[in-house]
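Submitted below is the structure of interest, expressed as structure tokens.
Here the complex is missing one protein chain, while the rest keep their positions.
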Amino acid sequence: MGILMMVQFFIPHPLSTRLYRAVLDSMIIIGVFMLVFAWRSLAYFHINRIRRRTEHWWYSYLTFTGWIVTAALGIGLGIGAGTPHQLIFNHILIPLQATMFSLLAFYIASAAFRAFKARNLEAGLLLVAAVVVMLGRVPIGQMIYSRLPEVVEWIMMYPNMAAQRGILLGVGLGMISTALKIIMGIERGYLGGGD
Amino acid sequence: MGFWSKFLKLDRRWVFLMIGLSVLIPLVARISMPTAVTPPVQNLFDAVDAIEPDGKPLMLAFDFAPDTEPELMPMATAILRHCFAKGIKVILYGGLYPQGAGMAQLALEEVTAEYDAESGIDYVFLGYVPGAGAVVLSMGEDIKGTFGRDYYGVRLDSLPMLNGVRNYDDIPLVVDISGSSVPILWVLYAGARYGQEVGVGTTAVSAAQYYPFLQTGQFAGMLGGLKGAAEYEKLNEDAGVRQIRKRASIGMGSQSIAHILMIALIVLGNIGYFVTVRKGRNA
Partner (left out) sequence: MNISTNVWVWIASGFTLCIYSFLYGDNPFYRFAEYLFVGVSVGWAMAVVWYNSVIPKIWTPLAENNQYWVVLPCLLGVLVFSLFTKKQSWLVRWPIAFVMGASAGIAVPVDFQGYIFEQLQGSMLTVLNVSNAVAFIGVVTTLLYFYFSKEHKGVFGRFAGVGIWFIMVAFGASFGYTVMARISLLIGRMQFLLHDWLGIIE
């Protein structure tokens, strides 16, 4: 499969594109079955919690209720605009998910206060760069020093870009070597076991 | 225990309260600040502005989920307002994430009411189709064949706006709004294979990593985070684009005060650290 997909990339013929589409569709179909397995694992996790009466076990009933009601409404009544599925997405899923992630603002402040210490020259350089960028990327930075946004843009466009590119090149080469090792059968850890 | 030792042991809930207030007070007090426009945002604005009104459409891809909505939705609505104000046609693509279609729907609800935009004439809304890279590649051959119908179930070949729009050759610019590495997928498949020009609107977390692609020209321009959205809103304002609510610009006061607080916490934390370390050495 690996060699086939590598060769396919260089063939612009419509048959090649159809093959690519077929392989990707196959990956999606296999993905659906893997998702079913994942959902089964989640269901068993909560069933075991209820059976064993672990801490806060009764909340698992809430999980199942939300799960079954949402899935039933979505599969039964459709998922387009104006459906209950869309309403649940807009007014339950979005607030919950967005708020969960917004908690990170508080935790990053607390973590920075406790752990961000200039213990050596390199850490100090990191700290200075962080402070300059934080200040320069908000309007108040421009009020303090009118050219600060330009300074920050230069830092982002040159030294930051250079290091990110170096990391990107390293990551790219690493991804290619791992992919080639998988194709050639040298890397088999994803199959589980040593054989 | 000295003052600094006690300070360093400050209950984190006080830090949480300070952060909460630093965001809340500027919003309630309506503290607003002028925004300077940076070159990546200017470049993207110019790329969108260069599209002919009533001509070939811009493609706006919604590749984000609710967790990044506060940063990315203001970008999407600012670009949509720019397009509708100038008469630029827009193909909204529900993206390579299932939640993207929901996000696109919300953006349309907010902006179409202001501009009386009509589906099929001013914009076309394509829903989510699974397949990630395959969908991006497939659009390079035939967009109508890839989707068949729009999000509302209308056949694409019956929509007036898509007359003469077959593939990327008929799309001057794709702007991908995403909080993940999906923009790179657009660059690699649409950009490298079909020569499609790609712009990006992304979270601040990802923006720092995209500068190498900006420098090579693989991205035509970039909006980074809420500040990027605020800069685009300012450019819209300067260009006379009607904007009933500038969500990103309103947030800049809070962003500024919160950043000052963060810097103060880091500096005070370091002062406290060095004082206590020195005291420990002298003891």
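The letters A and B name the chains in turn, as written, and every chain counts its residues from 1.
In the analysis below, a contact is a pair of C-beta atoms (placed from the backbone, for glycine too) under 8 Å apart; a residue touches a chain by one contact, two chains touch by 3 or more.
Remember, it's a predicted structure, so these values are computed and weren't measured experimentally.
Out of B:Glu69, B:Glu197 or B:Glu233, which residue would touch the omitted chain in the full complex?
Counting the whole complex, the residue in contact with the absent chain is B:Glu69.
Give the residue, chosen from B:Thr35, B:Gln218, B:Asn236 or B:Asn270, that touches the chain omitted from the document.
Of the listed residues, the one touching the omitted chain is B:Gln218.
Spell out the interface residues on chain A facing the chain that's missing from view.
Listed in rising order, the touching residues are 1-6, 8-10, 22-37, 39, 42, 56, 59-60, 62-75, 78-79, 85, 87-106, 108, 112, 122-123, 125-134, 137-138, 154-173, 175-176, 178-180, 182-183, 190-192.
Write the list of chain B residues that the hidden chain touches.
The list for chain B reads 13, 16, 19-20, 23-24, 27-28, 30, 67-71, 73, 98, 128-130, 133, 184, 187-189, 192, 203-205, 207-209, 212-213, 215-216, 218, 224-227, 245, 247, 250-251, 254-255, 258-259, 262.
The rule we apply is simple: only the chains that are shown with their structure count from here on.
Return the distance between the CA-based centres of chain A and chain B, expressed in whole Å.
17
If we count contacts the way the header does, which residues on chain B are in touch with chain A in the complex?
Within the complex, chain B contacts chain A at residues 8, 10, 12, 15-16, 18-20, 23, 33-36, 38-39, 65-70, 99, 102, 105-106, 130-134, 137-138, 141, 151-153, 204, 208-209, 211-212, 214-215, 225, 227, 252-253, 255-263, 265-270, 273.
Please name which positions on chain A make contact with chain B in the complex.
So the residues of chain A touching chain B come out as 14, 17, 20-21, 24-25, 28, 80-81, 86, 89-90, 93-94, 97-98, 100-102, 105-106, 109-110, 112-114, 116-118, 127, 130-131, 134-135, 137-143, 149, 153, 156-157, 160-161, 164-165, 168.
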